[in-house]
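Only a single protein chain was left out; the remaining protein chains are all shown in position.
Up next is chain A:
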Amino acid sequence: MAKTVLTIDDSKAIRDMVNFTLTGVGYRVVEAENGLEGLAKLKSEPVSLVVVDLNMPVMNGFEFIRKARQEPKGSGVPILMLTTETKPEAKAEGKALGATGWLNKPFDAAMLVAVARKLAG
């Protein structure tokens, strides 16, 4: 069965891009517009990888990561931060909260695929 990737981003364009890119190489992609929706999807879907934006309304990416790691189903799922943030502090904060790694926006489709394979298998 195809592995499921959850993309959380308030930008539809980014969700579409992640969806298109990863669907193309055999993943199943589910989408959420903010951290809160993302948590709900994390609980209801068999997620193998989360690709999350940091700046979002309602619940931002940091908060999502923190909450996700407290969920039984969120523990152990690789979480990739997808961000325009280039400050090392922001990344360190995300890592401290339990993120697995990060990828800068704009990203390259081939790079995203490579990272997904690396993290989700």
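Note that in this section a residue touches a chain if its C-beta (ideal position, glycine included) is under 8 Å from a C-beta of that chain, and two chains touch if they have at least 3 such contacts; residues count from 1.
We take it that contacts and distances are computed from a predicted model.
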| item | value |
| --- | --- |
| Identity of the absent chain, which is to be given by its UniProt protein name, from "Chemotaxis protein CheA", "cytochrome-c oxidase", "Imidazolonepropionase" or "ABC transporter permease" | "Chemotaxis protein CheA" |
| Given A:Ala2, A:Ala40, A:Val58 or A:Ala110, the one touching the chain that is not displayed | A:Ala110 |
| Where the missing chain touches chain A, by residue | 69, 75-79, 95, 98-104, 106-108, 110-111, 113-115, 117-119, 121 |
